[in-house]
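A single protein chain has been omitted; all remaining protein chains appear in their positions.
Each chain carries a letter (A, B and C) given by its place in the written order, and its residues are counted from 1.
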Amino acid sequence: MNVTVTIRRRAVIADPHGATVARALADLGHSGVRSLRIDRTIHLEIDGEEPETVRQQVAAMCDQLLANPVLEDYEITVHA
Amino acid sequence: MNVTVTIRRRAVIADPHGATVARALADLGHSGVRSLRIDRTIHLEIDGEEPETVRQQVAAMCDQLLANPVLEDYEITVHA
Amino acid sequence: MSEQTAVHRALGMTDGEYDSVIDILGREPRTAELAMYSVMWSEHCSYKSSRSHLGRFPSEAPWVVVGPGENAGVVDLGDGWLAALRIESHNHPSFVEPYQGAATGVGGILRDVFTMGARPIALWDQIRFGPLDIPKNRYLFGGVVAGIAGYGNAVGVPTVGGEVAFDECYSANPLVNVMCLGIMRREQLVLGTAGSAGSLALLLGKPTGRDGIGGASVLASASFDDESGAKRPSVQVGDPFEEKKLIEACLELYARGLVVGVQDLGAAGLSCATSEPAARAGMGMDVDLDAVHVRESGMTAAELLMSESQERMMAFVEPSRVDDVLAVASKWEIDARVVGTVTAGHTLRIRFQGELVAEVPAASLSEAAPRYDRPAAEPAWLRPRWADTLDHSEAPDLGSVLLALLDDPSIASAAWAFQQYDHMLFLDTVVGPGHDGSLLRLKGTDKGLAVSTDGNGRLCFLDPFRGAERLVYEAALNVAVVGAEPMAVVDNLNFGNPEKPEVMWQFRQSIEGISAACEHLGVPVVGGNVSFYNETDGVDIHPTPVVGLLGMAEPMPDRPPRLDAAASGMDVWMFGPPAIDLAGSSLERVIHGHLGGRPMGADPDMATAVIALARRLAARGTAALHDVSDGGLAVALAEICIRSEVGAEISVDDWRLAFSEAPHLLLAALDPGFDAASLAAAAGVPAVRLGTFGGDRIILRSPDGTCDIALSEAAEAYTDSIPRRLR
Partner (left out) sequence: MSVAVVVFPGSNCEHDVVHAIRALGGEAELVWHRDTDLAGADAVVLPGGFAHGDALRTGAIARFSPVMASVQSMAESGRPVLGICNGFQILCEAGLLPGALIANRDLAFICRMIEVEVTDTATVLTAAARLGQRLMIPLNSYEGNWVDPAGEGRVVVRYVGDPNGSQDRAAAVANAAGNVAGVMPHPERATESMLGSVDGRILLEGFLASVRATSNV
């Protein structure tokens, strides 16, 4: 089964990467960028039949390893 | 306008971090992960009316800065 | 054109080379065989244009344990300690992808050193770009520095020094050279040999993918043109984490005596790592490509043999030790597979998917490689260049000249780069980046290891013999400044297209220059690297040999001189023969945009005398000692002042002496009353007290004008030059 996990840094946390990219875009003359956010998307191909079971398994992976609860939220999409 | 850019390392290019994470998941007992790929997703809010113009502007951003043309491909989605 | 012709030409082989392959095999080569010959016979791997000239280097001395020909040179430091050193370039890959190009350059040079059994203890980077006002050059510079930092820091080897320079000629062809030094106990020395019949070949490290197929070898052997974009997919990606584990695993294998030989996989990958060790051992080998662990499916035999996937090593092991080796690999979490068996005879046989895909004489891939004695001729433009001198009879405003020089990125502080490098790991960096020579202590001994790396494309352009000769003396003086005696040289010969007679002439002249100085100093060349085809659209870079010189101080000075150790009240002394030499100087480059005239040649006996004097001064606790190079005396003085946060006031007899870049000159900060004159006289070196340190201005008087600038203004120009250009 294919699963996508989107990991998003919470808005209250500083984001040096996002800030640097936004500044660099402005420097390059790309005006008009109002906001910019960089997420990490993890694509997994994983054994399993039952979408709900797979989702729970991936949620466990997120809680343990893939996301840091201090900094990040995550969202799981199990593809048909 | 809201735009999403997905940046993906080409399949033929080695991805050491992805491989290390896959190994760590296996070590944690999450068997059954067949493949794992980490992409970057950039969400932009950008001034503009014309989807096609905005797309071209973002494509220029990707070529110049957001993606590394040697290693990565990108895909742009302009949201309605 | 037949189909086969198209194939060998596409692989970069000439028709003549293809015919040689047929002669060796007595038949047409199979596809995989052709792939192997094409990478092994590329310029990068075979040194076909340079090999006949590299023999000119003096390479022998009683302390040389391993000279040129192995992965790294090895010298004896005494008391059972050996040092391994090597320098390498990754110029073309760094232009294609600066971060990964530089990163994999670091990874490659580390492997050359730990392949010998040594633990890599330090790196030095010599990097050259076009001017920073061009955005592409800023991108390349930033990417290369980040790549060296990203790999070197993470792999856990400090980058303790190097060089950063900018010149138009590198705009479309940056130079990225990296030198590595390793140390080991004598019994840990390992050679790149396959051992005897029955030994097994174990491939350690990363799985093999399609990385860099035709990458380093083909890229480094062909010039850039508009189609270089098409070569892009072959970029290799470095993994410092894997390399770190490989280093630790290999060092454990050596310490336990579990291997008979080791060969790293670099350019030409498995083709090289099977054929060369077999040839060195006078053996053959049977290789099973199905046993190679792969990252991608569907790779062909040719791809497996050409792949330049990073972080792989081949270990040769007696069958009874295989289980122990596998256990070490598993402890360090690296893959290890038996992929071959060493055989009697001289044949390399490679099987894949039930088929014999290659059967060639092992030695033919390396030793039978073509050699070209390419024609060399002095460039027609050279003598007119020598005649093209500037008239310096009128003195400029000396203060603004000095400020302009301090603000020049090639002269200014390189802290922006080296503060991104971990330069302190291992607690050995006694004198680190930002000084003349680096000095590392060897813990548990009273030995200090000093290294200086030097290049100067402008001098070598105007006179490759004199320029290259002076580089060696400059490097030797730089290590003497921290108290060390020169021991060994490695060289990186960065040149243009060797098919042009004037490039070949520059190349041969440079080798002569390096050899002359090394012979005079009694210092052997123990290894190096050649990078040709540094040209873009037919324009060659300046000939840019880079010299890396290792010296040893024993005992290491208690307080080695440092640029930041001058203090108010100390005297400013200059040692060496004052002379006006402005050809190729920074003054002519920065102020006049000029490159002409003929630079002075070295004075070998004076060089030796000044080097000996520098060591004596270092040993007796001289506060600051600095060789005069780019920007001359004025810049050397300003650097001491800025780093020591103290002003100075000196006078010279002729303003041009302040900016002259004549060789063999030293500047020192000495306690007042110290009888430097007698010390220098005893050494046969001219000496003059120029003035004193103190105050908060840099004042330099001459009969034709005075430079009088605030220390703070000089410091601002010097420290902010590079950061300001990158903002």
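The criterion applied here is as follows: contacts are C-beta pairs under 8 Å (C-beta built on N, C-alpha and C of every residue); 3 or more make two chains touch, one makes a residue touch a chain.
All values reported here derive from a predicted model rather than from experimental measurement.
A.B. asks: What are the shown chains in contact with the chain that isn't displayed?
C.D. replies: Counting the whole assembly, the omitted chain is in touch with A, B, C.
A.B. asks: Which of these touches the unseen chain: C:R312, C:R441 or C:R643?
C.D. replies: If we include the chain that is not displayed, C:R441 is the one touching it.
A.B. asks: For the full complex, which residue in C:G12, C:P131 or C:G156 touches the chain that was left out?
C.D. replies: Checking the options C:G12, C:P131 or C:G156, the one contacting the hidden chain is C:G156.
A.B. asks: Among B:D27, B:D47 or B:D63, choose the residue that contacts the chain missing from this document, as touch is defined above.
C.D. replies: Here the residue in touch with the unshown chain is B:D27.
A.B. asks: Which residue among C:H8, C:H44, C:R128 or C:H423 touches the omitted chain?
C.D. replies: Among C:H8, C:H44, C:R128 or C:H423, only C:H423 touches the chain that is not shown.
A.B. asks: For the chain that got dropped from the picture, name the residues of chain B it touches.
C.D. replies: 16-17, 20-21, 24, 27-28, 38
A.B. asks: Tell me, which residues in chain A touch the chain that this view leaves out?
C.D. replies: Per the touch rule, chain A residues meeting the hidden chain are 10, 12-14, 16-17, 20, 64-66, 68, 70-71.
A.B. asks: Pick out the residues on chain C that sit against the missing chain.
C.D. replies: Touching the missing chain: residues 146, 149-150, 153-156, 239-242, 244-245, 332-333, 415, 418-427, 429-430, 441, 443.
Methods note: only the chains that are shown with their structure count from here on.
A.B. asks: Quick one: report the Å distance separating chain A from chain C, using the average Cα coordinate of each chain.
C.D. replies: Roughly 41 Å, centre to centre.
A.B. asks: Taking the mean of the CA coordinates per chain, how far is chain B from chain C in Å?
C.D. replies: Result: the chain centres lie 36 Å from each other.
A.B. asks: Could you give the separation in Å between the centres of chain A and chain B, each centre being the mean of its C-alpha atoms?
C.D. replies: Computed from C-alpha means, the inter-chain centre distance equals 11 Å.
A.B. asks: Give me the residue numbers in chain C that touch at least two other chains, ranges are fine.
C.D. replies: none
A.B. asks: Residue numbers in chain B touching 2 or more other chains?
C.D. replies: Residues of chain B never touch two or more of the other chains.
A.B. asks: Quick check on the complex: what are the chain B residues that touch chain C?
C.D. replies: Going through chain B, the ones touching chain C are 10-16, 20, 23, 68-71.
A.B. asks: Which stretch or stretches of chain C touch chain B in the complex?
C.D. replies: Going by the criterion above, the answer is residues 96-97, 100, 206, 209-211, 232-233, 235-239, 241-242, 295-296, 309-310, 333.
A.B. asks: So in the complex, which bits of chain A are touching chain B?
C.D. replies: 6, 21, 24-25, 28, 30-48, 57, 60-61, 64-66
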